[in-house]
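Removed: one protein chain of the complex. Kept in place: all other protein chains.
When the chains are written out, they are named A, B and C in that same order, and each has its own residue count from 1.
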């Protein structure tokens, strides 16, 4: 199973719909492939201009470390210097908070990641999971 | 006139449709706002993973310099060291070839840019212009 | 509503006047547009040479995150590693303390930001707000 453009579109549209339904602030959503490369991205009107970088950082860290945002945050809180070192390795592109979600195949292989930003990290994650489920993918938040 | 997410979606879909219609290689399309920040991006299945950076570089250079890709290429050919210096200023993010298209309001103000990559630069530009026209925007390639 | 050069000049002059009136140390003031790009900057005689970067960092973080400096500081105090990660994303250009002020239109859209540095962060903010009010703009500090 891989994530292609048509699945990525479903993830993005359904994540944004969930955000609208819950009355969240404008969201931005990125979908990366198994190599951490961008497949698709959308930023809702009214979101701040830096949101691509933040959405990307949540998803990119998930792929590169093989850990969802929740696990990354736990590690950052336990060992801030470790996540600082990780950011040195990856050019400062890792944002270790919820809203970064690993996508796994039925057999557990990482096939990509989703990154959502705009509201609280917890709400970002709720919207992301709604999009991922709508696309019939397995997410690890 | 500004470019929001709904216009950006039209540009991307119609650019990709034009590529399919002409039998081009898989394309990647980004739409930036007037500040050079990403609104939306899509990469067709089969495109190489580095295409986000190339599409972005074509559009980003257009916004930051206020010049379409064709004019940037002419400057690069006349003064290679100048475009090299420009790339130093902007973190190596400028790709001065056709396929980067400025979006202008009816009054001529820059309101964003489109970047397309995947086939030849000339074909990238043809596809981009089809997407821009479908969205009823004015493009300067 | 947008911030052009004439409004930016008013913000800068009135911020500096307020600093002089309150007997603050020499101030530096930058005004950015909605994309985080510099419109105007002035550094008073006697200020240290690195003040452009600090003023810029306060205003740039405000635009990119859509948060004033006070809210950024609260986030940095609650989750230092998050603001560290944000700085990785934005090339180390974010200074999350008071003195960075978002400019909003009457409808609430972000139209730019002001960054002031030179005295205490709290005094920098007082001077910034005086400049912003003199220009009939709405500031979120």
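Everything below uses one rule, namely that contacts are C-beta pairs under 8 Å (C-beta built on N, C-alpha and C of every residue); 3 or more make two chains touch, one makes a residue touch a chain.
Because the structure is predicted, anything quoted here is derived from the model rather than measured.
Undergrad: For the chain that's not shown, point to the residue among B:39, B:73, B:86 or B:103 touching it.
TA: Among B:39, B:73, B:86 or B:103, only B:86 touches the chain that is not shown.
Undergrad: Quick one: which of B:38, B:63 or B:116 touches the chain that's been left out?
TA: In the full complex, the listed residue that touches the missing chain is B:63.
Undergrad: Even though one chain is hidden, which residues of subunit B still touch it in the full complex?
TA: 34-36, 63-67, 79-82, 84-92, 109-110
Undergrad: What residue numbers in subunit C mark contact with the hidden partner chain?
TA: 4-5, 8-9, 33, 35, 37-45, 49-50, 52
To be clear about the criterion, only the chains that are shown with their structure count from here on.
Undergrad: Could you tell me which residues belong to subunit A and also touch two or more other chains?
TA: 49-50, in rising order.
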